[in-house]
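Heads up, one of the protein chains got dropped from this complex, but the rest are sitting where they should.
Note that the chains are named A and B in the order they appear, and that numbering of residues resets to 1 at the start of each chain.
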Amino acid sequence: MGVQYETVIGLEVHAELKTNTKIFCSCPTEFGGEANTHVCPVCLGLPGVLPVLNKRVLEFAVRAGLALNCEIASFSKFDRKNYFYPDLPKAYQISQYDLPICKKGYLDIMVDGTSKTIGVTRVHMEEDAGKLLHGGSTITASHYSLVDYNRTGVPLIEIVSEPDMRSADEARAYMEKLKAILEYIDVSDVKMEQGSLRCDANISLRPAGSEKLGTKTEIKNMNSFRSLQRAIEYEVKRQKEILEEGGTIIQETRSWDEEKGITVSMRSKEEAHDYRYFPDPDLVPVIIDPQWVSEIRDSLPELPDARRERLVNEMGLSGYDAGIITGSRALADYFDQVAAQYNEPKTVANWLMGEFLRLLNAGSMEIKDSKIAPANFAALLKLQADGTISGKMAKAVFEEMFETGKDPEAIVREKGMVQISDEDSLAFIIEKVIASNQGSVQDYRAGKEKAIGFLVGQVMKETKGQANPGVVNKLLKQKLDT
Amino acid sequence: MHERREGEINLSLTGLTAHELCELLRNREISSVELTRAHLERINTLEDKIRAFVTVTADLALSQAKETDAKRLRGEELPPLAGIPVALKDNMCTKGIKTTCGSKILYNFIPPYDAAVAEKLNEAGAILVGKCNMDEYAMGSSTENSGFYPTRNPYDFNAVPGGSSGGSAAAVAAGESVIALGSDTGGSIRQPAAFCGVIGLKPTYGAVSRYGLVAYASSLDQIGPFSKDVTDCALALNVIAGHDPKDSTSAPVDVPDYTKFLVNDIKGMKIGMPREYTGQGIDPEVNVCLRQAAARLEELGAVCEEVSLPHTEYALPAYYIIAPAEASSNLARYDGVQYGLRVEGDDIISMYSKTRSQGFGEEVKRRIMLGTYALSSGYYDAYYLKALKVRTLVKQDFDKAFEKYDCLLTPTTPSVAFNFGDKINDPLAMYLSDVCTIPVNLAGIPAMSMPFGMVKGRPVGIQLIGRAFDEGTLLRVGYALEQNSDLTRPRPELKGVM
Partner (left out) sequence: MRITANDVEHVAKLSRLYLSEEEKENYTQTLNSILEYMEILNRVDTCEVEPTAHVLPLKNVFREDKLHKCLDRELALANAPEEEDGCFKVPRII
């Protein structure tokens, strides 16, 4: 008798644009910096100041819209969103209400091997607010707060999706794709940990097959892709329980509590916001020249999906692998650089997805911080391919390269790690191992193929891992099969 | 230099215009320090009664004057207003100098930057003598809404000087400053100019940078000069007009030399007189002065004809939706967080509410609430959007009239200055005193008030309205009238004070 519920998810994403200066004044957008040192009368909202639009913000917003397959408005304007909060110096945010710069776009995601298109309702420009530091452990426990206005006026684009996602996995895939796209077109650093990529989720449930949308809740405060996934899964479960018991969902904003793993209502006694939007009289409208849009479109780099296609078609990677490699521009670029010097794309891909990402993640590092030059990476793979070192050795050399940035030849030399493939050199040890492991020898001769593995292992032990296992295997078989 | 007794120097120097004084300074007949001292002394004498200033910058003025004199002695080329005392309405930010907007909530605010016009006046060599009193946040028509004290009309101490730039108008009328700047959103330069018998010009919207002008209603506010005659008005406009990249609404047009329009010839010019500005509600004695002015203009060769601006009656209600709506948003930043008054509260909302309730006066609160209401959910279309549409109609009326006429002539105000207390308890009555000036702001076009006659000892002002960016025509017509009539340069008697 259980009703099947369908999850409906829409995401509202904010990305900080990496222009040199803020959206309406010439202060730096640089992250960090001592409190209230990246400010001026304009972004402080002092009496009498006026905003002037940074042209590059418009350009970046159009870039983002084009990369998301949006229609670019020919006429756009700014509106004031009025509300009181100490991080908002003018007590209004300059944003866009009814005539956003971009709309009706989409992006494609891949979940469990299936492709799906998620609609992008709109992309608009707005200014960021300041930062609040609280005098206690949480905002409600503090007796006071401290305001830093460095971040006010940093340009943002807000990207609103259609409520097309049906699971936490899809939502996560959307975020990952969106992040990759914005990274590829170089408009934002898109780092969730630094706040240059932020996400709020709107979640509702409805009986499967129903067209009507259920009551939604808005979830805030998800600071990583993992949080996003967990939060959505929790909220869906929470709503499902309520509905199954015959209750109704209250439309409200809820905050994700990372520690407790739950969403908490942010309902206060305050009434719902009435933002009283009206066109900002201090800014004039923007008329977009289609020629300019064309130029921007032409200047866009190869986007993630196209790049993935190319890696599959031209380099023979699997769709899955190509997907991972093109998941971030840095990784895709790095892959290209290594593959250019060592033309075995599959091997390169495996190493990047395996060892390289492992070490980067362990050190919480980004590719640009890694010490391994693409040329050296390629050199290492060549050393393994031509048998100079074994696979196991290569891994060890790689770790050293990661640590020190030295080139592989130097490391191999220093550690005396050259692989022993010379049959004469190995013959003596093989004799010794055969002599000391008669049990295994007899097992092998009796038909246990696997026993040779043990013997190979023993030779490897004797040679401190430097013997070429392939050659050892061959020689052992020669000896034992006679 | 002649020997003159100090009292005489004061009286004669503070009665002269900027162009006359520039001549004297250039010829070294007087020094900047002398001139500045004369004005500071006059301020000292009169301020108890007039109270035109919130802040008098005596030390700064004298040091600027000394510097100017030194430069002149060295033979340096000096800018156009070098040595001329000027005053700024206290809603224009002056770096390092208290700027209050006539409000308790900014009682101690010291801006860390200069308004564009303050910078321009400084570059032009002007000497800043002080910041003038005003209706709080430029909301008012009498300066009775100042958070500190009212300013008195130099012609009659029982009368208001008008508002909201009452202090600036009174300062020029009383000879405390040669030129003063005010701001005009619904008539706040022109109406006090009329009440105080001086020239007051509101330029075309966008002609003068608003950067540093504390906003009341952003789509209507403009800065303009008060002066003793039309020539000074042109000189002031030369200095303050011009495109400013820091103001997105600043017009990218070339600034002419406005003094070129000061030709004593208006033959063949066509002047329209909108009938909607002379009917019921206008004091008959004011109408008499208007007709006298029209007659004089015709004698000088112009043609004055009646014209209709049919949507005039809708301008005032539209204004009193648009201006408060924008104001409600512009004034939201006064919350005690970064500057100004802060009244402690248990929590931030309590602090906001207490600060704003205690810091703002009644009229400001009234307009904030009116504006918030007009923008609030469910009312936006009926009020704000409707008002913006009516604005289009008002503008179209003017556009149509200017197809036929070079400029328009109307009274500036329905009556001469009223007494203190007459309208302060009736907000609507106060609003209605702006009926002749408001339509001009909605259309964004320039207008100038100049004195023409007196009624019961109080000056009458007539208004010339022009096409966008055609301040030249207003100066030309105004100059011709001024040069050919005695009624255009009144002087207050200042009984009992001087």
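The rule is short, and it goes like this: a residue touches a chain if its C-beta (ideal position, glycine included) is under 8 Å from a C-beta of that chain, and two chains touch if they have at least 3 such contacts.
Please read all numbers here as calculations on a predicted model, not as lab measurements.
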item: Candidate in contact with the missing chain, chosen from B:S63, B:N158, B:Q338 or B:Q483; value: B:Q338
item: Contact partner of the left-out chain, one of B:C101, B:V178 or B:L370; value: B:L370
item: Residue, one of B:Y137, B:Y155, B:F226 or B:Y314, that touches the chain absent here; value: B:Y314
item: Residues belonging to chain B that touch the chain removed from view; value: 108-110, 112-113, 205-206, 219, 245, 248-249, 251-252, 311, 313-314, 317-318, 320-321, 328, 332, 335-342, 344-354, 356-357, 360, 365-366, 368-370, 372-373, 376, 379, 382-383, 385-393, 395, 427-428, 431, 442-444
item: Touch residues of chain A, complete complex, unshown partner; value: 19-21, 26-28, 34-41, 44, 52-58, 84-86, 132-135, 139-140, 142-149, 268, 271, 274, 276, 279, 281, 283-287
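One rule holds for everything that comes next: only the chains that are shown with their structure count from here on.
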item: Where chain A and chain B are represented by their mean Cα positions, the distance between them in whole Å; value: 58
item: Chain A to chain B touching residues, read off their complex; value: 41, 44-53, 80, 82, 84, 86, 89-92, 145, 147, 274, 276-278, 281-284
item: Residues on chain B engaged by chain A in the complex (per definition of touch); value: 91-93, 99, 101, 106, 109, 111-113, 115, 210-215, 217-219, 245-249, 325-326, 328-329, 332-333, 335, 337-339, 348-349, 352, 372, 375-377, 380, 384
